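One structure below.
Of the protein chains in this complex, one is absent; all others appear in place.
Now for subunit A:
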Amino acid sequence: MRQARADEYAEFAAARAGHLYRSACLLTAGDTHLAEDLVQETFGRLYVRWGRVSRVGNPAGYAQTVLTRTFLAHQRRRSSRERATDVFPDLPGAGDGDASLRLTLLDALARLPAKDRAVVVLRYWEDRSVEETADVMNVSSAAVRTRCSRALGRLRELLGEDLTEYAGT
């Protein structure tokens, strides 16, 4: 029985690792080392709670929630001793896509406060509703709306209104 649950966990983690890592890379604005760390921490927490996570609820959604909260907790801890990054994040030689787009968008994300970035990632990468985003972040819907509109305004400034050339479609 326990082995079966361990197998379930391993299958789930293997299936979600890629997506969680990509989410983490956006949350960290391209800090791939931190992203790896956050994903491992997320999996560690899921491991501890797997019995319960697997039985009730939506494990994939739960994993995303844990990732976001882990990221926010991490930011909160280090905010006292670090300023937001002003340098371009360290980008891996990752596969495809337009490299200039990655730099620009990641750089813009890096200039957002962590919570605003989390809102943007949840809303526009995860496609979560305002209410869902509020649940994940443990804040009110109103707070999400405020952060979201502020973040969008800032991203418009940084990236320009016309993202069409980046949209890839």
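In the analysis below, contacts are C-beta pairs under 8 Å (C-beta built on N, C-alpha and C of every residue); 3 or more make two chains touch, one makes a residue touch a chain; residues count from 1.
The working rule: contacts and distances are computed from a predicted model.
J.: Looking at UniProt, which of "Chemotaxis protein CheA", "LigA protein", "Spermidine/putrescine transport system ATP-binding protein" or "Electron transfer flavoprotein small subunit" names the chain we cannot see?
T.: UniProt lists the chain that is not shown as "LigA protein".
J.: So that we can see where the missing chain sits, which residues of subunit A does it touch?
T.: Where subunit A meets the chain not shown: residues 2-3, 5-23, 25-26, 32-52, 54-61, 69-70, 72-74, 76-77, 92-98, 101-102, 105-106, 120-121, 124-125, 127-132, 134-135, 137-140, 152, 155-156, 159, 161-164, 166-169.
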